[in-house]
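Got a structure for you, questions after.
Here the complex is missing a single protein chain, while all its other protein chains stay put.
On to chain A.
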Amino acid sequence: MLAARDLTAELARRPVLHGITLDCAPGTLTAIVGPNGSGKTTLLRALTGDLRYGGSARLNGVEIARAGAATLAHLRGVLAQATSLSFPFTVLEVVRLGLTNGGGDARAMAALAEVGLHGHAGRVVQELSGGEQARVHLARVLSQVWEPVTPQGPRWLFLDEPVAALDIGQQLTVMRLARRYADQGGGVVAVMHDLNLSSMFADRVALMQDGRLLAHGTPAQVLTDIHLSRAYGCALRVNTVPQVGGPWLVPQSVGA
């Protein structure tokens, strides 16, 4: 279980999170959505132990701020928004960096296959496209927390805009990977910009505005006209996808 209680955080002494209380269960995919500057990434950074926070945040019962790097690395993998690699490592060498919880090259290659880069192991990362580099790092994170459930409990994936640099086919590949990780018993928490992808793939949506949780629940509960127009300050029409039944958003007008 991921349990945040009255979580607060500051950036440059300015309060950015104001008392977030949020539960995420293993076996579910939670999408954190909201407008730019609403505190999505700050919330994720607090939950991954990158940022000091007030209140409490526990991952499988472990208070995140007090856990060592090695303990957390066993519990969860983190895909940052952007990773700039400073030396010319090969794809295989980068994915190997993720093998902190065991598993040899076989696991690294399997993780690369999962993200559709199995033929790229020998390439130098900096020579790949932006989308390919993003998937190399996803493969590295996957190989770190390869088994979604261990005898000690479920594991977690924290993804900060995992599909931002990807084309639509790759977006679906990555979201399906995240979905499957949750279906196999792991927990997934993803900061998302794309509301439609969130609606399609997430079990729970946490909608943020000005550092507060505006709404939290199933996509159908959260992604409503009222919530969204309040959070984003623009009119959005929420339709329903015929086959699936989930909400589907279309901007209401092209003009002002």
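Note that a residue touches a chain if its C-beta (ideal position, glycine included) is under 8 Å from a C-beta of that chain, and two chains touch if they have at least 3 such contacts; residues count from 1.
Rule of thumb we're sticking to: contacts and distances are computed from a predicted model.
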Chain left out of the displayed complex - its UniProt protein name, from "NADH-quinone oxidoreductase subunit J", "Peptidoglycan glycosyltransferase MrdB", "Thioredoxin reductase" or "Iron complex transport system permease protein": "Iron complex transport system permease protein"
Listed residues A:97, A:128, A:149 or A:236, member touching the removed chain: A:97
Full-complex contact with the absent chain, from A:26, A:49 or A:154: A:49
Per the touch definition above, residue among A:23, A:105 or A:167 touching the missing chain: A:105
Absent chain, residues of chain A that touch it: 48-50, 68-70, 72-74, 77-78, 80, 83-94, 97-98, 100, 105, 109, 121-123, 126, 137, 140-141, 144
